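Since the structure comes first, as structure tokens, the remarks are kept for the end.
Only one protein chain is missing from this complex, and each of the others stays in its spot.
Chains here go by letter, A, B and C, matching the order in which they are written, and residues are numbered from 1 within each.
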Amino acid sequence: MSTRQFKPLRLGRLLRNRELGLTLVLLALIGLIGLRNPAFATPGNLQFILGDTSILIVLALGMMCVLLVGSIDISVPAVMALSAMTAGIVMKNNLVQADTQVLVDGALTAATVKTSTPLPLLLLLAAGVGAACGLLNGLLIAYGRVLPIVATLGSQYILYGLSHLISGGQAIYRKDMSDAFIQFTRGNVLGFNSKVLIMLAAFLVLMAFINYTRYGRRLYAVGSNAEAARMSGINTRAVTLSAHTIMGLLAGLAGMLYASHDNKVTQDMAMGYEMYVIAACVIGGVSVTGGVGKITGVALGALTIGVINNGLTMLRLTGNSEFWKKAIQGAVILIAIITNVYIKRAHERRVLRERRL
Amino acid sequence: MKRILSLMLAAALLLSLGLAVSAEEPIKIGVVYKQTGNPFFEAAVRGFEEASQELGFEFIHNGPADSSNEGQIQIIEGFIQQEVDAIAISANDAAGVVSVLQTAMDKGIKVISWDSKVLAEGRNLNIDPSVAQNIGRVQVEEIAAQIGGEGQIAVLSAAATHDNQNTWIKYMKEELEKPEYDKIELVTVVYGDDLTDKSYQEMQGLINSYPDLKGVISPTTVGVAAAAVAIKDAGLSGKIKLTGLGLPSEMADFLADRTCEGMYLWNPIDLGYVAAYASVAMVKGEITGAAGESFEAGHLGVREISDAGDGGTFTIVGDPFRFTPENIEEWKNVY
Amino acid sequence: MASVTGKLPAFLRRREWLLAILVLLTYFLFNAQRPDNYTFPKLLNQTRVYMVDVGFMALGMLLVLILGDIDISVAATAALSATVMGVSYRGGEGLPFWAAVLLMLLTGLACGLFNGLLVIRFKELFPMIITLSTLTLYRGIAYIILKDQSAGSFPAWYAKDLGYGSLPLMGLEVPIMLLCLLAVLPFYYLWLHRTASGRRLFAAGTNLTASRYSGLHTDRIKLTAFAMNGLFAAIGGFFLTSRTGSVKYTIGTGFEMQAIAVAVLGGASTSGGRGSVAGLLLALVLLTALKNGLMLLYNDAFILNLSVGLLLILVVLIPNLFQALADRRRILRQRMQLAK
Partner (left out) sequence: MQEGHQTAREDLILEISHVTKIFPGVRALDDVGFTLRRGEIHALIGENGAGKSTFIKVLTGVHQPDSGTILLNGQQVRMTDPLVARRLGIAAIYQHLAAYPHLSVAENIFMGNEQLRPPGFISWRNTRRRAARLLQSLGSSIDPAAQMGELSVAQQQIVEIAKALSQDASVLIMDEPTAALSLTESEELYSIVRGLKAKGTSVILISHRFEDIFSLADRVTVLRDARYIGTWDIDEADSALLVNHMVGRSIDRFFPQKTADIGEELLKVSGLGRTGFFQDVSFSLHAGEILGLTGLVGAGRTEVVEAITGVTRPDYGTITLMGQQVRFTRPGEALGRGLALMPEDRQKQGLLLPWSIRDNVSLPMLDSCRKHRLLSQAHINRMGSHAIEQLAIKARSGLDTADSLSGGNQQKVVLGKLLSSSARVMVMDEPTKGVDVGSKAAIYQIMCDLAAQGFGILMVSSEMPEVMAMCDRAVIMRQGRVSTILDRADFTPEGILRASMPLERKEETPA
């Protein structure tokens, strides 16, 4: 096997490496915004952005699974709302308040301690509700042959309605939350926010799943060529179903992160968030037609959106263009995806030029 | 052909039925609020309930799922269809519901706006929770007292499109002109769109961009809660002072741990209660909504109607109530 | 197509009939519950709330859906167009009203055209993704233009007579807005179902490649569909503004999903090649009857949305299930013949 002969191909792969490109874009963005407002590029703020983007990354990972099999899910925020609301109600109903004394600065101080259903149980409940919603979506799409956009548009309406019904019109507030739940996204381990750690855990688990298990690779197989997948014995419907279930599970988990972070659950929680999630995936190089996408790319795509959002907040604070924010956001996303297309086209041209005739 | 047939069939059957019945019925009031599921409005509905038990009227209430103007129009049209005698609305967009409310008034329906007003030409009376000037003033007084009358402050508002927000901020700025506030600098006004995560980000941005920031006023329930979370998360509780208009149920914990040492809000139950009494008085013809009239608002006593300065009239419910770590316990489960 | 379906009663196979039956069911159900308020004349009066502005947006959306594409920027297009109208009229101090309206329509057309250009220029990207970003862009531009202000003070005939007026017709008060929609429908119908260009639209949606090989100018067809969608969105914005009487940059938020729901309910498929004007109209009637009835009965916005979501899924799912069942039965029948 002559490796020398195929060197150009390897070089092409390196150039095509969009993760590298995205990282550069990300660094450039941080640098540019940092020039306008030095407070932006501080380690503290950057870590804040990472923490703030964690939820988006978790969701984008799930959306990636769904997009890989050539489906889509726009019911994500409704799944988050329903899961968080279910867990929230359980937590509220089991809440116990006790006055105790805690040690603050070496002195005993009076404090109220709130306990409720153990956090792991709540997380399990929310993830379960989310997974059930995802399963439902998957069933409609894979077995009911309802087109993904239609099915999840419908389930978005339904799930928001359900979360309203079970809430009885009552939102869940900080006073209804156990201390453990409030601290859930606020812990600090080794200098890292616990949201970041949870995101990293989800990222690693999903990376192992997608890149190192046969079930994970089937997501790609089904999205790349469903007919071929069927012929090699892959149950394409089951794969689609599981992709949606994973999405639902992660949405349930993200709903809890969101609720803990915001200190509240409302029945219209995260409305419109699905667009950011999809945009993160697309910027990260996931193809909406399925079969293409890398998990690192998705994380970088979500970070890009996080940097843009936070950057616009920081920019406006030194400038004065609150009203330009939305338009800039739209334009940046548009430019990002169009740039992707040009990069891909240039790569294709290079491959063609290198092809021997 | 089949298509045409099906259409005709549907039309014919729809035509065949169409009788409206009307009889002597109790007074019926339609209550419209900004958004379903918001505890502030749930509490206001309780005020209507209280009044309805005292006065014996019927009322129906509804709000859009997404706090949109279009959703409110849809609801108002539904109320007109149900032939309510009065509509009491807290408007998402002061101008956007004027047309539909005018058609309601053309049909003899009385229109009262409460909490968040409708433009004068679209209402018979506005019920302000408090005098706007006072609302602006007390918050400035509060923050000045908390920061010791010196330092940078910022305002975290809802959206740049909200009329009541802008009015309050205007009065805050007027108040800050006074010589006793010379050492206080209002550095910026930012907008969190009444979204928790966006408000949180804006607050975070303020913390990062203004290291010397001493205090924040957030005259919106969503904003003040998000700001409290952000300040607490940054470990700056007590270092950056916070006040604003907040829901006791949502802010209870932050008052308890003194992230916020004092905030204001009016009593939504009273607000609904007064709005209900005004509606009934107007339907019964006891008042027309003209300046100089007055009506009896149950246990809250007589309310005077005066000129609002926007071409319409208004009355107020009372002064904003100050919530403090000391009194929060008794309020946190009320609304 | 027709030959493939099996036992499902023939009339249920056509979406139009299914919808017509649902309309009747809905009507009688709610009429029985609320005989005084849920009556035909009153329902007719409600059409302006539920049918007209969304209806126009759905007419545009239908064209894009027939192509197998999707445009989620329609509501933003409507908002930008309405903003342009409001700002250029400036409460009577700017352009004459007719010019402001013209400018509005042109804005809608331009937005649609821009979407269309992006779609044909970047075929690698899904229209959904493209219009997702133009959605933010268009609404962002409206925000830049209008800032936190609202533009209004429109002529009375527009904000009052068009928005809330009705004409007596056969003893009924018919909203003028509804008449406008109904007046457009025959032309739209003829164009879509009876002209060469309408036919080509269906062809391109059924199989874009084959249509291109058959000599159709597929790029131009797409561009036209997106441009017309923008135009219809602007018209939808025009009628929406006549109801609100003023414009803010947030106007019509979320209407794109309503427009898609109407078109899909009416028989369009997001995979293209299908859709009919009659179905769309019936879907609008059904949604009006249903939403209004739920509004009267429950007074709860979330229950309303929940029911619409359920309806959307069921109407698409049920024929699919019947189809699958019919296919299975057909194969079984062939097998039985084989056994003999």
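Please note the rule applied: a residue touches a chain if its C-beta (ideal position, glycine included) is under 8 Å from a C-beta of that chain, and two chains touch if they have at least 3 such contacts.
Nothing here was measured: the structure is a model prediction, and the numbers come from that model.
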In the full complex, displayed partners of the excluded chain: A, C
Sole contact to the chain not displayed, among A:Leu35, A:Ala228 or A:Ile335: A:Ala228
Subunit C residues touching the omitted chain (full complex): 1, 3-4, 190, 194-196, 199-200, 203, 206-207, 209-219, 273, 327, 330-331, 334-335, 338-339
Residues belonging to subunit A that touch the chain removed from view: 1-3, 5-6, 9-10, 13, 208, 211-214, 217, 220-221, 223-225, 227-235, 287, 291-292, 349, 351-353, 355-357
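We adopt the following convention: only the chains that are shown with their structure count from here on.
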Computed distance of Cα centres, subunit C from subunit B, in Å: 34
Chain centre separation (subunit A, subunit B; CA means) in Å: 34
In subunit B, residues with contacts to at least two other chains: 36-37, 65-66, 160
Set of subunit A residues in contact with two or more other chains: 160, 164, 267, 323
Touch list for subunit B against partner subunit C, complex: 2-4, 6-7, 9-10, 13-22, 36-37, 60-66, 68-71, 73-75, 77-78, 81-83, 93, 95-100, 102-103, 159-161, 166
Residue ranges of subunit B in contact with subunit A within the complex: 35-39, 42, 65-66, 160, 188, 190-191, 196-197, 200-202, 204-206, 208-211, 225-226, 229, 233, 247, 249-250, 252-254, 256, 332
Subunit C to subunit B touching residues, read off their complex: 11, 14, 16-17, 19-20, 23-24, 27, 31, 35-37, 39-43, 45-46, 48-50, 147-150, 152, 159-160, 163-164, 240, 243-246, 248-255, 276, 278, 281-282, 285, 291-292, 295-296, 299-302, 304-305
